[in-house]
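Excluded from the complex is one protein chain; the other protein chains are retained at their positions.
First chain written, first letter: the chains are A and B, and each begins at residue 1.
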Amino acid sequence: MLLHLVRRTAILVASLAVSSVVVFGFMVLLPGDPARVALGVNASEEAVGRLRAEFGLDRPLVEQYASWVSGLLRFDLGRSYVSQVEIAPQILHRLQVTLWLVVCAMLVALVIAVPMGTLMAVRHRRPSGFLLSALSQVGVAVPAFLAGILLITVFAVRLGWLPANGWTPPNEDPAQFLRQLVLPVLSLGLVQGAVLTRYVRSSVLDVQREDYIRTARAKGLGPFRALWRHGFRNAAVPVVTVLALQLSTLLIGAVVVERVFVIPGLGSLLLDQVSNRDLVFVQDIVMLLVVAVLLVNFLVDVLYVVIDPRLRAGHS
Amino acid sequence: MSAQPAGPIDPTRVAGQPRVRRRPGPSLVVGGSIVAAVVLMALLSFVWTPHDPTLVNAAARLRDVGDPEHWLGTDKFGRDVLSQVLVGARTTLFVGVVAVGVAGLLGVPLGVVAAMAPRWVGETLMRAMDLLLAFPALLLAIMFSAVYGGSTLVAMIAIGIATVPSFARIVRSGALQVLSTEYVLAARAAGRRSWGIGLRHVLPNVSSLVIVQASVAFAIAVLAEAALSFLGYGTPPPTPSWGRMLQESQELLFSAPRLAFVPGLAIAVAVLGFNLLGDGLRDRYDPRLEDRR
Partner (left out) sequence: MTTAAAVAPSPVLEVRGLSVSIGRHDLLHDLTFTVGRGERVGLIGESGSGKSLTSLAVLGLLPEGARATGSVRLAGVTHDVVGASERAMASVRGNDVSMVFQEPMTALNPTMRVGAQVAETILVHAGRGKRPGADRAAVRQRVVALLDQVGLPAPAELARAYPHQLSGGQRQRVVVAIALANDPELLVCDEPTTALDVTVQAKVLDLIVRGVEARRSAMLFITHDLPVVATVCERVLVMYGGRIVEAGPVAEVFTRPRHRYTEGLLGASDLEGARPGKPLTTIPGTVPPAGAFPEGCVFRTRCRHATAECAAPPPWSSADPGHGHACVHPAGGER
C-alpha cells in the first residue's frame, strides 16, 4: 500500500514538473516580444526595455522558468504585463465562481447517472432500457454550450422562469444566485450525466454478470440489494476513473458555458486574457487547470486503494 | 416464400454449426446512415447550394423557416441558412478528418511501440500520454490560438494532438494482447524481426480497434470544432461553420431561436451519427462485448 502511494506521488510530481515545462515552453514560443505586445507598437524602445527588466524578461529562460515555478509554489504569480493587476487574487476570485459551476454540475451528473445507468443495466433487455439507452446517446451528442442555448430558449425565452444569463455572488443575493446558477449547472450537468450514465450502465452490466452476485442472490438477497451490497464497490472503480477524467472535460466545458451565460469565471478570464494577449496570465491559468486535473487523478488513484483491498496487499 | 425446410432439424447443420454472418445492429445502420448523410451534404455543397452561403442580402434578412426561397430561413445578414449548413458540413468533416488523421498517425505507432519496446520505454510513453490527457482538446486549442491566433489549421492540429492518447492507449492494449498469442510466439521462433512482427501481426490485428476509435474520435473532433468556432477560435469568417452559426445566433435567441436550432441540430445529429457508428462497429468487431442472446 505504501509502495503504491510512493509510486503515485512520484508520478504526480514528475507530471507536474513536465507539464510546467510544457506550458512555460509553449508560451515562450510566442512570436514577438511579450513586453512589446503589452505596451503596443508605439511604445519607445526604452519603455519596452524597462518593462522587460521589470518582469525579468531579459534574464535567461532557465532563470525565468525557475522564478515562475517558485512563484507558482508560493502562489505568488506576480502582476500582469498588460493590466498590471495582481494575478493570483484575480484567479482565486474567478476560481470560486467556476468551482460552483463544476461541483454542482458534477453532483447533477452523478444524481442522474447512477440511478439511470443502473436502471438501464438492470433493464437492458427490455424496451424501457433500450429507450433510456437511446436517450443517453442523444444526451452525449449534445455539447454543453448547445444544451445551454437550448435551455435558455426554453426556460428564459419561452417560459421566462429563469434569467437567461448573469452571475450574482451568493453572499450578495442568495435567491438570485441560485436562479442564475440553475441553467448553467444544468447545461453542464445534463450532458456530463449522459456520458457518465453510459459508463455506469456498462460497469453495472459487467458486475451483474459476476459470479459473486449470483452467490449473493443464492444467499437470499434480492437483485437490487445484491447489486447494492456487492456490486457497488466493484462497479464504482471504473466509474470513479471516468468521473476524474470528466473533471477536465467539465472545467473546459465551463469555459464555454461561462461564455454562453456571461459568467465571470475562470473560463471567461482565460478567454479574456487570450484576446488581451496577456501571456503570463494565460500561462498561469492553464497551469492551474492542469494542476487541478493532475491532482484529482492522483486522489482517484489513492481512492482505489480504499475501494479495492486487492491493491492494498500490493497485488495488482 | 420460405425456402427453409420446416421439418425436423437438418442433421448436417447440427454437425457443422456454420457461423451465420450476423446482420448489422441498429447502431451500425442508424450511425452509418447519419454519417453517410453528412458526407453527402458536404459533397453536395461543392457542386450545389441553394444560394451563395456567404452572400449578404439586406432585402432578405431574418426570413423564417419554410420561406419558399430560403427553406431554412436566413440570418441577420440575409444569408441562406441551408446553404451555410451544407457548407458547414464540409468544414466539420475537413477538421474531423485532419484531426483524426493527425491523432491516428501519431497515436497508432506510439501505441505499437509502447507495446513492443522494453518495459520502461512503454511505461514512460504511457505516462506521457496520461499527462497529455490533462490537456483537453479545447484547452490545447485555446493555448495554440493564444500563440498562433485562431485558424482552422490550429484547431485541427490541437484537436488531433489532444486525441493522440486515446489511440495510443487502445492500440497498446490491443497490441499487448496480440503479442501474447501463440502465432506471435511462432513468428518469433521462426526468427522474424520485431518490426516485421509489428507490421505483419500486430498492426492488422489492431486495425479494427483503430477504426472504432477513429469513429469515436471523429465525434469528439466535431464537438471540439463546434466549441472552438463558437468561442471564435476555429474557422474564421466568412467560411460557414456550425459552431460559429450558433455563436452568431446567440444575440437573437429571443427573436429568432431557430437560428440556433438548425446548426445545433446539425452538430448533435453528426456527433450522434459518429458515436453510433463507433458503437455499431465495436459490437461487430468485438464479440466479447456483445450480449449473448
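Note that contacts are C-beta pairs under 8 Å (C-beta built on N, C-alpha and C of every residue); 3 or more make two chains touch, one makes a residue touch a chain.
Fair warning: this is a prediction, and the values are worked out from it, not measured in the lab.
> Among A:S80, A:T118 or A:N234, which one touches the chain that has been omitted from the display?
A:N234
> Which of these, A:L57, A:L221 or A:L295, touches the one chain of the complex that we don't see?
Answer from the full complex: A:L221 touches the omitted chain.
> For subunit A, which residues lie in contact with the unshown chain of the complex?
Its contact residues with the unshown chain are 125, 210-212, 214-223, 225, 229-230, 233-234, 307-310, 313, 315.
Assume only the chains that are shown with their structure count from here on.
> Spell out the part of subunit B that touches subunit A in their complex, as residue ranges.
These residues of subunit B touch subunit A: 127-128, 130-131, 133-136, 138-139, 142-143, 145-147, 219, 223, 226-227, 230-231, 246, 249-250, 253-254, 257, 260-261, 264, 267-269, 271-272, 275-276, 279, 291.
> Under the definition above, what is the set of subunit A residues touching subunit B in their complex?
Subunit A residues touching subunit B: 11, 14-15, 18-19, 23, 26-27, 29-31, 124-125, 137-138, 140-143, 145-146, 149-150, 152-153, 157, 164, 245, 248-249, 251-252, 255-256, 259-260, 270-271, 274, 277, 279, 282, 286, 289-290, 293-294, 297.
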